[in-house]
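Missing here is one protein chain; the remaining ones are kept as they sit in the complex.
Let's look at subunit A:
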Amino acid sequence: EKERRVKANDREYNAKFSYADNRIKTSKYNIFTFLPINLFEQLQRVANTYFIVLLILQLIPQISSLSWFTTIVPLVLVLAITAIKDATDDFFRHKSDKQVNNRQSQVLISGLQNEKWMHVQVGDIIKLENNQFVAADILLLCSSEPYGLCYIETSELDEVICEPPNNKLDKFTGTLFWRNHKYPLDNEKMLLRGCVLRNTEWCFGMVIFALQTKLMQNCGKTTFKRTSIDKLMNTLVLWIFGFLVCMGVILAIGNTVWESLVGKDFQVFLPFDDSHTNAVFSGFLTFWSYIIILNTVVPISLYVVEVLRLGHSYFINWDRKMYFAAMDTPAEARTTTLNEELGQVEFIFSDKTGTLTQNIMVFSKCSINGQAYDIYDEFQQKVEITEKTACVDFSFNPLRDTKFRFYDGRLVEAVKQEDPSVQEFFRLLALCHTVMPEEKYENLVYQAQSPDEGALVTAARNFGYVFRARTPENITVFEMGQPVTYQLLAILDFNNVRKRMSVIRNSLGQIKLYCKGADTIIFERLDVCGLELMDITSEHLNDFAGEGLRTLALAYKDIEEEYFEVWMKKYIFVSTVIENREDQLAALYEEIEQDLKLLGVTAIEDKLQDGVPETIARLNLADIKIWMLTGDKLTAINIGYSCNMLQDDMSEVFIISENTLLEVQQKLSTKEHIVGLSRVSSATDVKSDIQLYPDSVFEEAIIAEYALVITGDSLAHALDPGLRLVLLDVACLCKTVICCRVTPLQKAQVVELVKTHKKAVTLAIGDGANDVSMIKAHIGVGISGQEGMQAVLSSDYSFAQFRYLQRLLLVHGRWSYFRMCNFLRYFFYKNFSFTLVHFWYGFFCGFSAQTVYDQWFITLFNIVYTSLPVLAMGLFDQDVNDRNSLRYPSLYKPGQMNLLFNKRQFFLCTLQGLGTSFLLFFIPYGAFCVLLKEDGSNFSDQQAFAVTIATSLVIVVSVQIGYDMHYWTAINHLFIWGSIAVYFAILFAMQSNGIFGVFTSYFPFVTSRNALSELNVWLVILLTTVVCVVPGLVVSFLRVDLFPTETDKQVRHLQLRKRQEPQEQSLRRVRRTSSRRSAYAFSHQQGYGELITSGRN
């Protein structure tokens, strides 16, 4: 398809090109294709191939040491479980496809008709209404808004800016033919699928791309994230495989030796058959036979791990303590394969807006003409504002915004008493902005491009200065109920250099300039006679900033008409020049914005989400480093303070906002030096600590606390390959890192930098499309329910509130990691104990690959006799309950240090398995050398031996799991006792007379009742059980006493204080008292002023 021709509303014409329709399909199978495709996919997996190879080996009679069913049964089981899981997944994909495909949209076919999305076709004209999703890529034709404006929320599109360059979301070229005219089309005129229409009553558009939308074209395959345990497992499986081959070789050599020393003489009774006439060849065959027998050491049944993870994911989904009732949003584990990684997180990268903060700006305090409006209690102490604090009654004002809260009643009094500076203050707020008013259902609604402006205009509105309407030339304000219209002469727009905006208005020949902006900028431009006021206001400003509020200074100036006319002429002239217009305009603005009179300052609270400071404090206690990566400016520091990331007792907060590589480099090196010094000086004090935790990182020894704040520009240089390690070094030595004004790409780079160089588990949390790149980098958490869904869609976990993060990590993550590690350790132990018995027996049966156990026992051991208890342990075990996990965040640390399952632990548990198998074999061996029944009949037969060892094994591993398990729910009881019961039931059933009569050759064991009615056998089983379990018990008991870990101490501590409820640890934020001047708080964007005034042309 070279070019696309579309005729509006002409389905017949468009049908000629057979463009793809709008039906999406993400599902993989249907009912008929499921079985073959799924089976084919599964058989491609390495593990399943391993089974198949084993199966083929077993079909060779000379090699076959086990019956075919020992492999088939587990294989079928694994395939079936996986198939069921795949089928469920696909079912949900079908469901979501169906839901999207059946969304309604209004299509213009002989009048507006409702049509399902899947039936929307290229060329259709569709009508979109406010807050609707855009169904396809459409060309905007008209909209309800003046000037053809159309606000769209591009949350689902922004993301692609940072994706690989093949995306062409920002490019579109086309030509529109209309009434014999050609109109060029570009990207500005397109609405892309995935956007949501905002603040626009309706609009019409023509579908250009249906299914092949830009968004769909950009849906790259998400990379599959593997956990570190997965990676470790892969290595371990290879090691085990090597171990298996070694055992095979040893036994094969043994067989060769045996055949040439003993076997050849034993031919009287056991002649060599045709195929193995020589001992070496016999050894070769034996090798394969033993590979078959010993295959169970390679834990292919570790697929169970997936079941566990799925279960843990469900527990996350089900957790009511992560359910946000206000939005009816439960937490969701969208990826089911990462859970245990949540227990090992070392770094959290958090977005600010919408994640830490609610993105709600609230006008909270102000200072007008040297009078601060703020509430104090009777001791002149600031009052913590809570839900209960009495707020000012605005009922005098019919146009008020009912959601607005203010607590200092004096301000209302001042307004009512018509204090001129207060009046001027609010007049300024009502006039100096770029907000658009909108009457909606008799309600006044403001459309502000920055929430700060909205907050200010809303404040003015409630205090009786209601901004009602604007045209390009006029602004109508209801001042205490009286409509007043101001002529808007000019908007001196905001930009990043000016850091202020002004308007010039005219009312009845009185020309005034209103200016609001960063305090430093405004103070520079004040009239000399206002110095005293400036000092007082500065104090208030410091107070406000110290509380983490965003401040703005307001000033005005009276302008004489003649002066203004001259200025205006220059302004109109400069507006039309082409060269250097920006600079000339700036100079002109500068000229008029002089000798301002200070009105006061405003303080806006960037509202934190609930529980953020507590959550951050708690995560800090768990040694998790939290980095804030925000697109916002240095004001983010305020939030850093208000949410506990920055603290006043920190030794120093480094701020790096240089613009050149060299400067950044110099600054970083200085900081590194400072931090390095503290490292050396404090290292001696903590030596003992380090010895206790050899794995722990050295930097934890730092006592002095530093914080690093770096801006996006500096970060760009600092991420330079030569400098990035220095950056990382400094950053990791700091307690807190805040990156301001970073692009989405930089966010991802920072995450990637830490992830690769620190080899640490990182978690990124964010809510917006600009966080998608970092969310995809490692574990990603999306804040759901706010606005766009893009962050959630690409996340691994989602929930509605930042504060749930502590529960996700400290409770669910910790449990998952704990359970997974216990599960793996037990699993390896169990398989080694089970399998290696064959190895020992090899030395006594002529290395002939004779199995110790009955074949059915081998078939069922892993999948029936021992699967459920370990599954129950992996799902339900908890050493510490959720409340205590949260109360003692240090319990999280073993996960970060990877203490519970690593190569050493693996080695230990396989060693334990090896030892157990040794005892399991040699104790019955010792007894069976001469074992006679009470009736004298001989008893040292192979089948009785098998039943004895098998029974001991089942009991030993059951006792062991009982000892490993910390939390015996009814289900655990049922599974453990049930497994033992099932073992005996199956044992007797399979060795019963009846089944032997029917399937003689499959059930040749008719032994159990003879063996298990024997006292001696039970004595052997008892002895074996005790000998196998007791050493582990002793070792762990002594270890807890002699070398207790942090967890042991905590757990023991908890045990002791179980009865008395400990008092809640206070994690409340401490209000800062010291002053810290905020930088500049203005989240404006450039260009809106022009947009508003452009209507005049």
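Just so it is clear, a contact is a pair of C-beta atoms (placed from the backbone, for glycine too) under 8 Å apart; a residue touches a chain by one contact, two chains touch by 3 or more; residues count from 1.
Everything below uses one rule, namely that contacts and distances are computed from a predicted model.
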If you had to name the missing chain as UniProt does, which of "LsmAD domain-containing protein", "cAMP-regulated phosphoprotein 19a", "Cell cycle control protein" or "Mannose-1-phosphate guanyltransferase alpha-like isoform X1" would it be? "Cell cycle control protein"
Among A:Glu12, A:Asp328, A:Glu562 or A:Glu579, which one is in touch with the chain left out? A:Asp328
Pick from A:Lys225, A:Arg887 or A:Lys933: which residue touches the chain that isn't shown? A:Lys933
Of A:Ala8, A:Met480 or A:Val1026, the residue in touch with the unshown chain: A:Val1026
Just one of A:Phe396, A:Tyr563, A:Phe844 or A:Phe984 touches the chain that is missing; which is it? A:Phe844
List every residue of subunit A that touches the chain not included in the displayed model. 61, 65, 262-263, 265-266, 268-271, 273, 289, 315, 317-321, 323, 325-330, 402-403, 405, 815, 844-846, 848-850, 876, 878, 882, 923, 925-946, 963, 966-973, 993, 996-997, 1000-1001, 1004, 1006-1007, 1009-1010, 1014-1016, 1019-1020, 1023, 1026-1027, 1030, 1033-1034, 1036-1038, 1041-1042, 1044, 1049, 1052-1053, 1055-1056
